[in-house]
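Only a part of the assembly is drawn; its chains keep their places, and the rest are absent.
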Amino acid sequence: MVTTKKISLQSKGHCDIIDITPEVEQKLGETDISDGTVTLFVTGSTAGITTIEFESGLLSDFQGMWERNVPTDIPYKHDRAWGEGNGYSHVRASLLGASLVIPFSDKRLALGTWQQIVLADFDNRPRSRQITVQIMGE
Amino acid sequence: MVTTKKISLQSKGHCDIIDITPEVEQKLGETDISDGTVTLFVTGSTAGITTIEFESGLLSDFQGMWERNVPTDIPYKHDRAWGEGNGYSHVRASLLGASLVIPFSDKRLALGTWQQIVLADFDNRPRSRQITVQIMGE
């Protein structure tokens, strides 16, 4: 069985990190599937999906890592061509990855207590985002 | 239903980034599955798969990020043992990841308009590559 749903949300951009665990669990709860995988995929090339302990200090540490390794204040060729100033956002998104797959069993995701599912929006402006939530199993 | 197919291609190595979206869509079109996931996996330990806006400036920015963060011109212990000089290629591939999972619905992948599926070949020579394309769903 396969069910495809969407999570729509509004982000602030600028490395905004949004906990989508409750929405994913809600979508899972709406299905009759008890064992399988949830596949998450964010449409667009300036955001990514991962897991993190959703604690404010750590979110800031994660943002700091991006600033050190894929800085906002160096030249990007993408910006010369397109003038949107979000070359760094694209590079970060490609490195982090647009998809995440999480197994579940008896309707429970394999997440730890301190492990939340997050969208990281790297764009340089607020964005409306669509995340595909596909639930497959039996 | 599960169908397993292969994409074979020739890369130039040296952070060659190849758009494989048309091939993935073609493989999906050859099946009778309308809703499910495409799982992509590159065999080999010096290449990875991700999504990116396939624009020449951005490809160069992505390559620049790899050169800054996993440089070619620092010593790698793998090179001392094996002499192939591609230690950095392995490290990059392990960080980026060999697999990508993309949901589809009504035969349409959840990709954005400016979001292409790419193979990044980090090896230091041209390579023949095999990417497994497994389509699962109903």
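By written order: A and B. Residues from 1 in each chain.
As a convention for this text, a residue touches a chain if its C-beta (ideal position, glycine included) is under 8 Å from a C-beta of that chain, and two chains touch if they have at least 3 such contacts.
All values reported here derive from a predicted model rather than from experimental measurement.
Here 2 of the identical protein chains are placed; the entire complex in the file holds 3 of them.
Operating definition for what follows: only the chains that are shown with their structure count from here on.
For this pair, subunit A with subunit B, the centres built from the Cα atoms lie 19 Å apart. Subunit B meets subunit A in the complex at residues 35-37, 50-53, 55-58, 60-62, 65, 68-69, 95-97, 100-103, 105, 110-112, 114-115, 136-138. If you check the complex, the residues on subunit A that touch subunit B are 1-2, 4, 39, 41, 43-45, 69-70, 76-82, 87-88, 90-91, 93-95, 97-99, 101, 132, 134, 136.
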